[in-house]
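All protein chains but one are shown at their positions in the complex.
Naming follows writing order (A and B), and every chain is counted from residue 1.
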Amino acid sequence: MSPFNLAAINFVWLPILPLVVVTVAAMAVLLAGVRVDDSESEGLGLLTLASLAVAFVFTLGILGQYGVAFAGAISVDSFSAFFELVILIAAMFTVMMSLDYAAENRIPGAEYYSLLLFSVLGMMLMAAAGDLIVIFLGLETMSITVYVLAGIMRRNAKSNEAAIKYFLLGAFSTGFLLYGIALVYGATGTIKLGPIHDALASGAMGSNPLLLAGIGMMVIGFGFKVAAVPFHMWAPDVYEGAPTPVTAFMAVGVKLAAFAAFIRVFMVDFASVGAHWQTVLWVIAALTMTGGNLIAVVQTNIKRMLAYSAIAHAGYLLLGMAAGVRSGPAILYYLLGYTFTNLGAFSVVIALERRGEAGNQISDFRGLAARQPLLAGAMAIFLLSLTGVPPMAGFVGKFYIFSEALHQGYVGLVIIAVLNSVVSAYYYFYVLVAMYMQEGGVEVERLSARPALVAAVGLAALATILIGVYPQPYIASAANAFHSASGAEGSHSAALEP
Amino acid sequence: MIPLTYMMSLSAIIFAIGVAGVIIRRNILVMFMSIELMLNAVNLAFIAIGSRLGSMDGQVIVFFVMTVAAAEAAVGLGIIISIFRNRETVHADDLTLMRW
Partner (left out) sequence: MTTWYPVAVTLLVAGVIVGVMCTINMLIGPKRPGAIKSEAFECGNPPSGSAWGRFSVRFYLTAILFLIFDVEVIFLYPWAVELRYLGMFGFVEALIFIAILCVGLLYAWQRGALDWD
């Protein structure tokens, strides 16, 4: 007789339908695009965009469902739906930024768009994971494809260098994460998140050395992926060297997926042993905020500056995690605002960029307001949101995270964070000053010939303002998403009816 | 029966050798081999724990890790080849186009 029971694996297809759509689309784009010339890849991009939209609609169907599928491998809840939706939005923005960029830079379209879709698949898998090994598989599906995407401009030495650095450090960190998973498996006897939660919550584990070492290793692994100091050294080089749409995708998509898994594992399943990891995250959060902001001040390249800014924002998010379960909804809301803001900022960077190096220096933004008032205005919105000025999304997110942390008595950490926000204002405003008060810089070419890019900038700007001015529905859905993952522990492992 | 501690210690030692290799060596290929060593150390831990617990999970995970490692090897070697074509080097210290 077989050691396992086929009937016990509940095959519920609806929750993974978005994943199936993305997979099929990735294969279709790969095969359809083989004969397409590199300079005519727009059609493939539109096909990608359409399939992402279909996946988005199917994902809406998961909202409100609750349980596990495929013998616990897939978590079906609003938490996974929330992250899948935001990841799909980030991917759609990335495609809109890439349509003209890929064709102009002769990036092979079939490979580019199908790798993009495969990495979206990995990210969604991380968000929907129900056991540690699915998290690992999602992480690797995402990472391996993004290694290639970072180096997809094969003749460009910077792109090569970005790819190899990301690959070596990414694979290195994967080793740590996997070792952590093995140790947690050894300590709790299971890899499924629900049973791990129950085993830890029962309190029988105490401070089992295997468990402690495992949690530590997993912090290192996730720390690399979210680019937390001191595991951040790859981020600036990779962000600078990778093609700009890929950089945007890494700064937003990879971060979303990594935080989705990080939050689900630590704030939900490891919540009962918070004493073991919250202090560690406290230190990492303080280092990350401070390190990211201080080094960002001296940058002259806008992509590098945004890379350090992304590190700093990871620090604010880690602050929320260190402060404990109550700040969960704030973290999700913050990530939503961060997504639109950062995608918008990178879209403006692409608009200024021309083949080669031009347009990536902060000095290239000089006088932009006089030549392109709308573009400069949009960039101003994104920079203000990144700084945390009301009424942008970034302000509400920061305020929400900091106040939740204060409520839980993390005064020291919040003081560090507020001081850091002041420092960050310096380098964000530096770009504003360059745009509005200085002259020179580069001409923006053919903006009217790039409708998709303009649409991306406009939509991101609108969303950044909308989410900031009218935050209630987004805060509500973030709270609903977080509580659907962490609430009602008893039914955590309840199987869905097919 | 061999105690679990022995196998976990062996796995930890191999993992540490891999980590040390990545940190100390500067040849990209050797660094990459060290990473593979780390993954194999983890495989050993998974198998040891799985067989001790009498659960299949540990063994199944090893299959996935092996497949992922193969995919990673394919992609990594591809990236190394494109670096070598552009730069004629496989030395990590030569990759200094970008510095803060």
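A few notes on this one:
Definition applied: contacts are C-beta pairs under 8 Å (C-beta built on N, C-alpha and C of every residue); 3 or more make two chains touch, one makes a residue touch a chain.
These numbers were taken from a predicted model, which means no experiment stands behind them.
When the whole complex is considered, the residue among A:31, A:53, A:374 or A:437 that touches the unshown chain is A:31. Across B:2, B:23 or B:70, the residue that sits in touch with the chain not pictured is B:70. Residues of chain A that touch the chain left out of view are 2, 6, 23, 27, 30-31, 34-35. The missing chain lies against chain B, touching residues 60, 63, 66-67, 70-71, 73-74, 77-78, 81.
Just so it is clear, only the chains that are shown with their structure count from here on.
Taking each chain's centre as the average of its CA atoms, chain A and chain B sit 25 Å apart. Residue ranges of chain A in contact with chain B, taken from their complex: 3-4, 133, 136-137, 140, 144, 147-148, 151, 154-155, 157-158, 160-165, 167-168, 171-172, 174-175, 178-179, 182-183, 185-186, 189-191, 210, 236-237, 240-241, 295, 298-299, 304.
Residue ranges on chain B touching chain A, taken from their complex, read 4, 8, 11, 15, 18-19, 22, 28, 31-32, 35, 38-39, 41-42, 45-46, 49, 53, 55-58, 60-61, 64-65, 68, 71-72, 75-76, 78-80, 82-83, 86-87, 92, 95, 97-98, 100.
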